[in-house]
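Here the complex is missing one protein chain, while the rest keep their positions.
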Amino acid sequence: MFFSSDNAGPVHPQVIAAITTANTGYAPGYGSDAFTQDARQKVRDTFEAPEAAVEFVINGTSANALLLATMSQPWETIFCADVAHIQEDECNAPEFYSQAKLTLVPTVDGKMSPDALRTKIESEQNRGVHGPQRGPLSITQVTEKGTIYSLDEIRALTDVAREFGMKTHMDGARFANALVALDCTAAEMSWKAGIDTVSFGGTKNGALGVEACVIFDPDLAWEFELRRKRGGHLLSKHRFLSAQMQGYLADGLWLDLARAANARCTQLATGLRDYDGLTFQCEPQANIIFFDMPRREHKRMLDGGAFYYVMGGDPHTGDPDGMLTGRLVTDWSVTEDAVQQFVDLLHG
Amino acid sequence: MFFSSDNAGPVHPQVIAAITTANTGYAPGYGSDAFTQDARQKVRDTFEAPEAAVEFVINGTSANALLLATMSQPWETIFCADVAHIQEDECNAPEFYSQAKLTLVPTVDGKMSPDALRTKIESEQNRGVHGPQRGPLSITQVTEKGTIYSLDEIRALTDVAREFGMKTHMDGARFANALVALDCTAAEMSWKAGIDTVSFGGTKNGALGVEACVIFDPDLAWEFELRRKRGGHLLSKHRFLSAQMQGYLADGLWLDLARAANARCTQLATGLRDYDGLTFQCEPQANIIFFDMPRREHKRMLDGGAFYYVMGGDPHTGDPDGMLTGRLVTDWSVTEDAVQQFVDLLHG
Amino acid sequence: MFFSSDNAGPVHPQVIAAITTANTGYAPGYGSDAFTQDARQKVRDTFEAPEAAVEFVINGTSANALLLATMSQPWETIFCADVAHIQEDECNAPEFYSQAKLTLVPTVDGKMSPDALRTKIESEQNRGVHGPQRGPLSITQVTEKGTIYSLDEIRALTDVAREFGMKTHMDGARFANALVALDCTAAEMSWKAGIDTVSFGGTKNGALGVEACVIFDPDLAWEFELRRKRGGHLLSKHRFLSAQMQGYLADGLWLDLARAANARCTQLATGLRDYDGLTFQCEPQANIIFFDMPRREHKRMLDGGAFYYVMGGDPHTGDPDGMLTGRLVTDWSVTEDAVQQFVDLLHG
Partner (left out) sequence: MFFSSDNAGPVHPQVIAAITTANTGYAPGYGSDAFTQDARQKVRDTFEAPEAAVEFVINGTSANALLLATMSQPWETIFCADVAHIQEDECNAPEFYSQAKLTLVPTVDGKMSPDALRTKIESEQNRGVHGPQRGPLSITQVTEKGTIYSLDEIRALTDVAREFGMKTHMDGARFANALVALDCTAAEMSWKAGIDTVSFGGTKNGALGVEACVIFDPDLAWEFELRRKRGGHLLSKHRFLSAQMQGYLADGLWLDLARAANARCTQLATGLRDYDGLTFQCEPQANIIFFDMPRREHKRMLDGGAFYYVMGGDPHTGDPDGMLTGRLVTDWSVTEDAVQQFVDLLHG
């Protein structure tokens, strides 16, 4: 019953196999190898973006920080959700790389509305040289609350950004989970909806540690490469990063894994929905569930062998009736049995 | 005949096996797993440093930059060799992370002398608030020229540093190659010789991509961890970084691989030494050879299928008698036959 | 009728005279002169803080940025009001100098409550290495909305900060205006209320361009000095910065000027208070008034020769009945006549 995070699960064998395949003899370092060339092309094909620059890094924090730094200036502010991963969970990495600051847009169920975005942008207006200047917008898909922007919603946000001359970055740590939920193409969910750059995640969905930075304007590529090297994020044995992406994309594995993770989440939500005293914070749409439940119930679940995060307090001390928030994440490897076991334990 | 770099070679099967072994079920992310705990202890044991903080990163640039940043302040200057990797090959990463600057100490055969170091340190003296303040010293072992500091030479440098209140970092990207050449212990080549932190390399010696940051003063550990996270260098599926180090250190593999690499270099040096028109820039001591040879000869070797770097000009155009510098690096996987083939081709 | 800002007014003749007095013959540069020594002592005396480190800079932005940088680490977040000058009007200078980020605490009438502060601090809790760490608190006195924290309110905020191990900085660009309004001592409004550092403003209150950075813990002095030099904020002809502070503090001039400014503001508020259609955003307590009034009325005042800022729209276009916010600031040199003229024009 492991639901703590989709980075706690194992690497899919097909990704390991790709690493092993790449481990034959010599290959030039730093991304000049044939594996990298092929992986880049596979990502371009996936996004139907033959001109896009594609570079690989080891994780989502570096992907986000490097892309946002490449899109902004030190005297600008980056607009993002008040619950954004770049705000809450990257220990100032975006600020470190970009030297810019973050302006937080209020959200409902993890999602910004075009109006909320516009209001925030306009509130920064008219200070001339004194205030921070407008930098890019960053949106997260799947959001940090497990919800998903529809294609129209993405377009509405990028339209607002564009109106103010701003570019848009997508933190796609769970890009695949959103894609299969929306049943659309990668192009539709990115550049066709006005997105300029994507952190295209692999790590949370079966890879060992790889994200593709997809930059639809190839003029930014060289700056990105210099920033990556300067950040210490260019791997010497680069083929093993690229090989993961090869394995991840081959035969639609990435979509299969996301479908599996989402399906287990649906199964889980169904099992929890009718449980008295448990409420969802918002309707789960991908592979994450946030739910409120009395401390006593959390304690019972954890003591019963379930693994997941409980927020806002310690389930083992304090008022047993006090409500705490739990987070459940299903990764590709979670089994139907594990989900059932969790549901059964809850219903006790 | 691949002699371009020790990061162009393959990963040793024992390291791949360790990754595969770690890929079983769930493990907590970000380094809280059992693999990491074990790998840390193995490094501590290797260095006979039970109190040391040990953290893993993906490559040497991030290890160097993060350690130096943890040891310095933005208004300081870091002393290093004029040929240091941190000066020449990291695209300002040390400056990015530390915000400090670098002061270059002149070298002979890639090595600083205590006198050259002292002269440089003193030249920065007496400017009060106006000049950069003295930060740490960084030395590279094996040096960028393929030479090795003796234990006494290391001690002499750290003594000078200590006299001025400065700490010392060792860039040990090829730590193992130096260790087997000196036939000493990791403790002797580090803290017993006055070293405060080590970038303990694995990548160039058979790992996929892992370096251990060894910090003998554990009080610096928390700052290092925060800097690593902020730099985007904390892996979520951290076990796969640690597993590499487990595989690398198990059964003395790391020493065997370094011995193999050094032995092939010795074989190569022997084969080249008597060739007319070829001169070594300095006596090879580990697994790197820098040599000068006429452009025409380089061209002949490259055309004959040898892979290595030629510096200072293009071997295929220009005065055929003009001298160019070649760099040969033997990694653990180079065979005796490959070396012999190279020597035969040269003498051809 | 000049009410645009207290930095648009003239320098008081006593400050000019102090500059002229200092302009005799040679004096060592960079603050080693006798004028600086004397000015530092005068500030220490003013604050009854014989051990405090006191350093001068040219303006409030550099004072705030340098003090906050000295008090924080790059992986921390600085807590401040959502309307703080450091957030809105310094073009990322605090972030540039500190490399930290800002966390915004909601305010009422420009003031944080202890509860709001505590809630914000606690919301950053428990993320370990992933989230930004807690850095210092910064409060502004007089606030950006023209209100004033009582001594008890200051103490309540610094108590919350101290509870979480955080230090507190006071942005005292209008320190004098608050002091005379509260009728307390500089010590009572700073270290006796738990404040650790103060940007002690002179520029807005009759100086040419000088602020004292007051650091009650002298152990931070040397770092501050290095940061100031590195920021390009150490003046070579430093005596002319110090002389301003000498003139500013001599014979209680700074208090007289603040009293004058506040008195004109009271006069102005009295004159505006009963005007139909004009509402104060909050009760003026120092030398600033924020008020809402229909666009048509703003237009009439500006066309009539009044100078002040109108926010949120252009008074000359748009719905004449639409409400816009005006800001009136009275500096030391505003005359009773000018205020009366403004009031008369309004009541027209």
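Chains: A, B and C, in written order; residue numbering restarts at 1 for each.
Simple rule for what comes next: contacts are C-beta pairs under 8 Å (C-beta built on N, C-alpha and C of every residue); 3 or more make two chains touch, one makes a residue touch a chain.
Quantities reported herein were computed from a predicted structural model and do not represent experimental measurements.
A.B. asks: Quick check: which displayed chains does the absent chain contact?
C.D. replies: Taken over the complete structure, the missing chain's partners among displayed chains are A, B, C.
A.B. asks: Which of these touches the unseen chain: C:Pro114, C:Gly209 or C:Gly312?
C.D. replies: C:Gly209
A.B. asks: In the full complex, which of C:Arg134, C:Arg230 or C:Arg264 touches the chain missing from this view?
C.D. replies: C:Arg230
A.B. asks: Of A:Trp75, A:Phe200 or A:Phe216, which residue touches the hidden chain?
C.D. replies: If we include the chain that is not displayed, A:Trp75 is the one touching it.
A.B. asks: One chain isn't shown here. Among C:Pro28, C:Gly128, C:Gly277 or C:Pro320, which residue touches it?
C.D. replies: C:Pro28
A.B. asks: Among C:Ala18, C:Ala39 or C:Ala65, which one is in touch with the chain left out?
C.D. replies: C:Ala65
A.B. asks: Would you write out the residues of chain B that touch the absent chain, in ascending order?
C.D. replies: So the residues of chain B touching the missing chain come out as 74-77, 88-92, 95-96, 99-102, 104, 126-127, 129-133, 311.
A.B. asks: Of the residues in chain A, which ones touch the absent chain?
C.D. replies: Residues in contact with the chain left out: 30, 73-75, 99, 129-130, 133, 223, 225-227, 229-230, 234.
A.B. asks: Touching the missing chain, which residues of chain C?
C.D. replies: Here the touching residues of chain C are 2, 4-5, 7-11, 16, 19-20, 23-29, 57-62, 65-66, 90-93, 96-97, 203-204, 208-209, 226, 229-237, 240, 307.
FYI, only the chains that are shown with their structure count from here on.
A.B. asks: What chain pair shows the greatest number of contacts?
C.D. replies: Chains joined by the most C-beta contact pairs: A-B.
A.B. asks: Taking the mean of the C-alpha atoms as each chain's centre, how many Å separate chain A from chain B?
C.D. replies: That gives a centre separation of 34 Å.
A.B. asks: From the C-alpha centre of chain B to that of chain C, how far is it in Å?
C.D. replies: Computed value for the inter-centroid distance: 51 Å.
A.B. asks: Where in chain A do residues touch two or more of the other chains?
C.D. replies: Expected reply: 90-92, 96.
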